[in-house]
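Questions regarding the structure given below will be posed in turn.
Excluded from the complex is one protein chain; the other protein chains are retained at their positions.
A and B are the chain letters, set down in written order, and residue numbers restart from 1 in every chain.
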Amino acid sequence: MKKNLALLLILALLSTLFCFGAGAEGLTGEIVISVGSDWVDESKAQGKSFMDAVRAYEEANPGVKVTAQGASQQDIKESFQTAALAGGGPDVVIMDNSGHAIDLAAMGLLLPLNQFISDDELEATYQPGPLNSGKFEGVYYSVPWYLDCCGLYCNTDYLEACGLSIPETWEDLDNCLKVLKENGYGGIITYKSAYAFYSFFYQNECPVIDTSGEMPEVVIDNEAGTEAWNFICKLITEDNGLVESFKEATSWDKVYESFANGEATFLLGGDWCKSGINDVGTSVNYAITDMVMGKTRATVLGGWTWNINVNTKYPELAYDFCRYMSSPETYDILKATGKHSAQTSWDVPSGLSEENQDLVVLGEQFPYTMARPSIINEKTIDEIITNAILTVVYGQANAEDSLAAMAAELRANIAANYDI
Amino acid sequence: MNKIASKRDRANIVAYCFVILMTFIALSPFIYVVLTALKHPEQIYNAAEIIPSYITFDNFKNVLFHSRFLRYFANSVFITLVTMSISLVLAIMAAYGLTRYRIFGADTLKLTVLMTRMFPGILLCLPFYIIMRSLGLIDSYVGLIAMYCSFTLPFAIWNLCATFAQMPWELEEAALIDGCNRFTSFFRVIIHVAKPGIMVTALFSFMSNWDEYMYAMIFINTTDKKTLQVGMKDFIGQYSTDWGLLMAAVSLSLIPVFIFFAVVQKHLVTGLSAGAIKG
Partner (left out) sequence: MMHISGRKRKNLEMRKNWPGYLLIAPAIIAVLALNIYPLFRGIALSFTNYNLVRPNSPIFNTFAGLSNYQRIFTDEKFLLSIGNTFKWTAVNLVAQLVIAMLLALALNKRLRARSFFRTMSLVPWAVPHSIAAMTFTFLFNANVGIINILAVRFGLLSESISWLGNTGTAFWCVAFVAIWKGIPFQMIFILAALQNISGEIYESAEVDGATRWQQFWRITLPIIKEPLAIATILNLIGIVSCFNTIWLMTEGGPLYSTEIIYTYAYRQGFIVHDLGTASASSMVLFVIMMLISAVYLRLSRGDKEGQA
């Protein structure tokens, strides 16, 4: 068994070395992969490049059959969870790196990667942010695929009209919002979740929830966290910094629409917002830039990962396929879609196509981008923070009370999911 | 007599106004769907283009010829019609049995059947998955249809029981005297008189299966086997929604429902009021 594994490792290594090498020879079996519907729709470049890569894999490994099943992006996790809990489900599934993999790993539904590859090797191959988004109890579960960083989209028409330049620091942002408000322009729009707001905590060197120890520890109300929270609250209350549409932005469409129609001056979001804004059709001129800087440079990370079902009959094959899909061999897929690979060797400007070069600035944030806390039920954590923001938006609580209430709720939640 | 007639006229005018108002409220979102389907992408979020100043049929073309819409459509029609037929036959049998024979514990049985629908369906997905998996019916229409039947049957049985219970026994007795046996009297008389109830039940069964998303999403995985509701979700991406295509697909998907509605409502009037008793 060990011998086989070693052989497999060597072969896997070899295949990474030779870009279009024969792959892990001798692998046979049939696997089913579950991906977003866009990836299997071959009428568009995105699906075409993806399915080409899948076919290339099958050709390189004659005994292998890969069946790709498209599912709605929003429902992938739910349907996988139900199927895997009942002992079935696809062998490989892609997952948003916002905590889903951690939840599934905690449920015991994912295969840990340490049986295929050492942690050192993983850490050498992939960026730490996306890798950590799939780390549960010190073990890696997800093979990172692509990633994105939250950036700042600015309506330059409005900024010019007010004689402002693009904000670079917290003070700049605060000042911008004040002046914009005086001149009757709107402030910030972003998705109604904690996603973009994590950045402000990270910029003040507060990880929100410290997951480095054995037990996750809520640090959102430490000195740095309080400072960041007060800053967020100041933007909301004093500067009237969140536009009305934020309250109903439960889909990204709403975010693009608000920005493209000129309701908001700033948009906080990742690379996908560019095509979103352009699809809405807009006459505003805007610039894409990195997030403002606090004490330090930081922003929040997103992206997707490859995960292996614990019920799979062909674990080696499943892993090898995940490895292949995240490897330089399939960079064409990323180029076709304007995504950044999570590989450490990825070169940002050359990885992006001609028309996406304005997104390079977001890619350059890689060195200081951080994943959301890798913690069980991250979605609930997100909900608690979002609700705290909303109580401030509605004027139901001040900064101090909302922070205390939020911190208490976060602690109670973690206690319920961790201690014995 | 004149007074009554004018009173009736006035009542009719009130009724007209109310019906027109309700029809407007019922239709306006649907009109919005169709208008959106006729728009170019840049018009969709443009407040000045709520009624488009120029239109395109590209969305319809793309949905019909460059997506799997027709395939999904056919799948849905198949599943819905099969489910509807099976549950109608079973429900008519059961309702007839429950109302025309003395069944021990009939009321309890009916209540138990209805009870099964009162527990939030979303949480029953997992146990259903376990059953279907042990039967080897994951990713199969047989499994999905079986589940759909079990979902619609309680409603169908209840509704048909109410319909049958309302029909006077004399009708059947008269038919029996005329030389029919129970079987032929059923087909010659009961079915005819109970038509409104049966039609409503058919409509209900059709609609609830046509609209179902959750179970179709979890139990059907193969792309070519997907139902329309699941397939239409393809137009909704994680970060953006193709509203034009989605709305075009929705508009097209409503066509069979409208046809079905038109047929059903025509048969709604042939109950007792159409003179089955008198005739």
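The definition used in the following text is that a residue touches a chain if its C-beta (ideal position, glycine included) is under 8 Å from a C-beta of that chain, and two chains touch if they have at least 3 such contacts.
Please read all numbers here as calculations on a predicted model, not as lab measurements.
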item	value
Chain not shown: contacting residue from B:71, B:117 or B:133	B:117
Residue, one of A:166, A:284 or A:390, that touches the chain absent here	A:390
Missing-partner contacts on chain B, residue numbers	4, 11-12, 15-16, 18-20, 22-23, 25-27, 29-30, 32-33, 36, 45-47, 50, 90-91, 93-94, 96-98, 100-104, 109, 111-124, 126-128, 131, 146-147, 149-150, 153-155, 157-159, 161-163, 165-166, 182, 196-197, 199-200, 203-204, 207, 210-211, 213, 229, 232-233, 241, 246, 250, 253-254, 257-258, 261-262, 265-266, 268-274, 277-278
In chain A, positions touching the absent partner	78, 81, 85, 103, 106-108, 192, 244-250, 254, 257-258, 261, 263, 376-377, 379-380, 383, 387, 390-391, 394, 396, 417, 420
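Definition applied: only the chains that are shown with their structure count from here on.
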item	value
Gap in Å, rounded to a whole number, between the CA centres of chain B and chain A	40
Chain B residues within the chain A interface of the complex	41-47, 66-67, 125-126, 129-130, 133, 138, 217-218, 221-223, 230, 233-234, 236-241, 243
Interfacial residue positions of chain A with respect to chain B in the complex	32, 34, 36-38, 40-41, 43, 69-75, 78-79, 82-83, 85-88, 90, 96, 251-253, 256-257, 260-261, 272-273, 275-276, 279-281
